[in-house]
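Shown here: the complex without one of its protein chains, the others still in place.
In order of appearance the chains are A, B and C, and numbering begins at 1 in each one.
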Amino acid sequence: MTSIAIVGATGYAGVELAQACASHAHINSITLMSAREGGERVPADPRAQAFIEPLDLGALGSDFDVVFLCLPHGLGHQVTATALRGSARVIDLSSDYRFRDAAQYERVYGHPHPVPELCDVAVYGLTEYGREDIKSAQLIANPGCYPTASLLGLLPLVNAGLLRAGSRVTIDAKSGVSGAGKSPTETTLYGNVNESVRAYGVGTHRHAPEIESRIDADLALTFVPHLMPMFRGMLATIYAEPAAGVTLAQAREAIADRYANEPFVHLIDSQPATSSVARTNHCHVAIAEANGALVVTSAIDNLVKGAAGAALQNMNVMLGFDELEGLRTPDGGAL
Amino acid sequence: MTSIAIVGATGYAGVELAQACASHAHINSITLMSAREGGERVPADPRAQAFIEPLDLGALGSDFDVVFLCLPHGLGHQVTATALRGSARVIDLSSDYRFRDAAQYERVYGHPHPVPELCDVAVYGLTEYGREDIKSAQLIANPGCYPTASLLGLLPLVNAGLLRAGSRVTIDAKSGVSGAGKSPTETTLYGNVNESVRAYGVGTHRHAPEIESRIDADLALTFVPHLMPMFRGMLATIYAEPAAGVTLAQAREAIADRYANEPFVHLIDSQPATSSVARTNHCHVAIAEANGALVVTSAIDNLVKGAAGAALQNMNVMLGFDELEGLRTPDGGAL
Amino acid sequence: MTSIAIVGATGYAGVELAQACASHAHINSITLMSAREGGERVPADPRAQAFIEPLDLGALGSDFDVVFLCLPHGLGHQVTATALRGSARVIDLSSDYRFRDAAQYERVYGHPHPVPELCDVAVYGLTEYGREDIKSAQLIANPGCYPTASLLGLLPLVNAGLLRAGSRVTIDAKSGVSGAGKSPTETTLYGNVNESVRAYGVGTHRHAPEIESRIDADLALTFVPHLMPMFRGMLATIYAEPAAGVTLAQAREAIADRYANEPFVHLIDSQPATSSVARTNHCHVAIAEANGALVVTSAIDNLVKGAAGAALQNMNVMLGFDELEGLRTPDGGAL
Partner (left out) sequence: MTSIAIVGATGYAGVELAQACASHAHINSITLMSAREGGERVPADPRAQAFIEPLDLGALGSDFDVVFLCLPHGLGHQVTATALRGSARVIDLSSDYRFRDAAQYERVYGHPHPVPELCDVAVYGLTEYGREDIKSAQLIANPGCYPTASLLGLLPLVNAGLLRAGSRVTIDAKSGVSGAGKSPTETTLYGNVNESVRAYGVGTHRHAPEIESRIDADLALTFVPHLMPMFRGMLATIYAEPAAGVTLAQAREAIADRYANEPFVHLIDSQPATSSVARTNHCHVAIAEANGALVVTSAIDNLVKGAAGAALQNMNVMLGFDELEGLRTPDGGAL
């Protein structure tokens, strides 16, 4: 049986993860910690019937098989180092270890990585593209939600060599506001979200280099995220140029083949709606053609496949459990 | 003083137009007609305090200075022909006369245009790019909402020759559900719209050839519309390749210059939110750069600048009125 | 092991029920039928990975242990009669058998009950107030969503004799639009639901006599339902007059005592939000006092505790299963 801790358990991803873990057949102990809630024990989400404990580095260093970090960027380095020195394996949902190396981190963030030696230890946790490394990883960098939706749609075409060398790939991504976190801010204010759509972070969003760093091909990537008037859900619309002679049918087949045996990624015939994958770890992908461009649409729940669900999927791979455990949809299986 | 009729006055665009006309200083008579409501007089939108009359072709042929058509595609040809034979000038909000000629119409719709001779009479009513022709037009084809948002963002760059010849322009457009009309359907069902985002009409939407036909340049256009969980508002995110040596500053200046004297189109510094132009005839445009691509964002209210407001703006041009008349925002002027 | 059929499996309640049954430990066979979908087999909700079969009265009469009816009012009588003649027990989610007797049905609907003899057979399925009868029932009339929220809040006070004899109980109820079903209508049109609140059925809604008929006390009931701009969730705000000398503390204790051992009904300290019980079979109840009136608020998910979840809870009671089976929240237990 497995003992886990979730640090940062009061945020949206933390609550989602706690709920998924609660139904997991092989997890027998769940400890929820929050740095913010200080020393007092406060009730967590009323639906989780759980109590949040203050951050306890001592316990993190000794008591758990897996420690999940659901902390904002930059706040978890000490927790990670402590847990790794102990018996735990760490799955970090923040962006702290998502880049290929400390040098890229420094280019993106403009300051050196605080724990550069861990950058080489960390394994990028896009499960469908890294199972072997994930199995033996001590530290998983769980992918960002935008990279997850984008890469799951794009990589089959890239890896099959179907895109024109030197061409541009444009990713227009749309996210529900839960991606902005649970803190009341101008961004998450009801009056600013409701009945409105806007782009943000154009040319500056840090998920762009994260996506780019996971594509091994001569492609120029343009990524623009947009905020939607809804709580959860993410759609990436990916525009790519086929290589000479590549047909839509070939592109579709590449996606179909790649995901034929994947439990959570599915090529579908109609245009994916984010509501169809809400509260599931599934990703729905479709492909079409518009005036010579391939248009791949990829829908996930940003809080599940884009965060907590992927983290649990990675734990299942690390510990040799059924990959669906804790992540089954109501029908009890893959979609 | 001006006497107008609105045919199809019970739809979203018709109601919007009736309300704008009611505050117009030079319109002294407004007649609202509906083909659907048959012979009985029924109350219109409770806020318009107006009555809908049945369609009356005789009156349309003789009683009005301007006839606005807010009918679904294909249903207004008889009304148009009748009104034009009489004294009226016609502003058609449908897609019936939006293409350059009858041949393009036939290619797009797969059947011959029912009144091909009127295709040459019709003037495309994107006001900012056609005032001279609009002034003397007998028949205005009011642009589609997607083409309006797209062209207002894109044309300054195209016309200034700032885009790379032969490159692709990608338009990822997001619309509130009011664009799908007032009929209860699977598309407009609350349970299908709420908390969901999806693409539709990929590679087949008829606004794509409409946009394409208004761009005089060697560019490949890919246009993909998306449905948003909101009622009104439209954002076009336009991705374009700058010609060699063209900078973001030059591109921004081209837009700023082009719209410096436009009352309704404004280059802004922040990313436009659809809520900021809701219930106005304004279009907010911004430009940024992302990994070498120019990213133009263009926000309108699909029911106003994308339909009723643009129609009234065109009438103002046709009749020599102040272009702002009936379209002023609460502050009494241009934004 | 148990074999069930869901007739009317394409509606909101039917889909919800199919999903809950799919995770039920003792259901080994689920057959989904739809009268509307005719003879062809069509895919159900993409998340259920199931196929809908046409209505098959022959099979309903012989093949199932339990038949769930998720049909509109009045359409299920033949199915019910057929299933009961066979081996099945029937749980009817419609309003066909919710009244105490055929005479009340006739008063409410204005026409005689089509199968009056079954009115006496039917058992009202408000689980918390009828377990003994439910255990042996052949036909369960699953309560309406409004009566469920209302009665769970009100009955502890009524049954403890804490309300003033002859006084009025006012129930102001608020429902998400999923209660109006999946058909596209003026009521379910996004443009009519979004950003709007209104009352409906004032003085005429058939849930009023259903609630009234389940209260054994000298009280006058006024019930007014309202439509909320949201998909799922229901809140009943119940205003009642305490009997002389009854304190808020006594009233609270009566509710606390009544539900101390109930797995799905919980007295909470803060005001219940419908989102806190969304997608669960739980009911959250609070009580406060405002200028001498007792104010009970009761929140449920109208599609779960107000429909599908209650139906499955009733099946669990009928067949002697753990009442939580198929209805556990992510934490694996009662809230």
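To be clear about the criterion, a contact is a pair of C-beta atoms (placed from the backbone, for glycine too) under 8 Å apart; a residue touches a chain by one contact, two chains touch by 3 or more.
Bear in mind the structure is a predicted one, so any value in this text is a computation, not a measurement.
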Please pick, from A:107, A:135 or A:182, the residue that touches the omitted chain in the full complex. A:182
Given B:23, B:78, B:185 or B:247, the correct residue touching the omitted chain is B:23
For the chain that's not shown, point to the residue among C:106, C:172 or C:253 touching it. C:172
From the listed residues B:237, B:280, B:302 or B:316, report the one that touches the chain absent from this view. B:280
Omitted-chain contact residue, chosen from C:34, C:80, C:274 or C:314: C:274
Missing-partner contacts on subunit C, residue numbers: 168, 170, 172, 174, 176, 192, 194-200, 202-203, 208, 220-224, 226, 228-233, 235, 237, 239, 241, 271-276, 278, 288-293, 295, 297, 299
Considering the entire assembly, which residues of subunit A contact the chain that has been omitted? 12, 177-178, 182, 184-186, 188-191, 193-195, 230-231
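Convention: only the chains that are shown with their structure count from here on.
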Per the C-alpha means, the centres of subunit A and subunit C lie apart by a whole-Å value of 38
Could you grab the centroid distance between subunit B and subunit C? Build each centroid from C-alpha atoms only and quote it in angstrom. 47
Residues of subunit A that touch two or more other chains sit at 195, 276
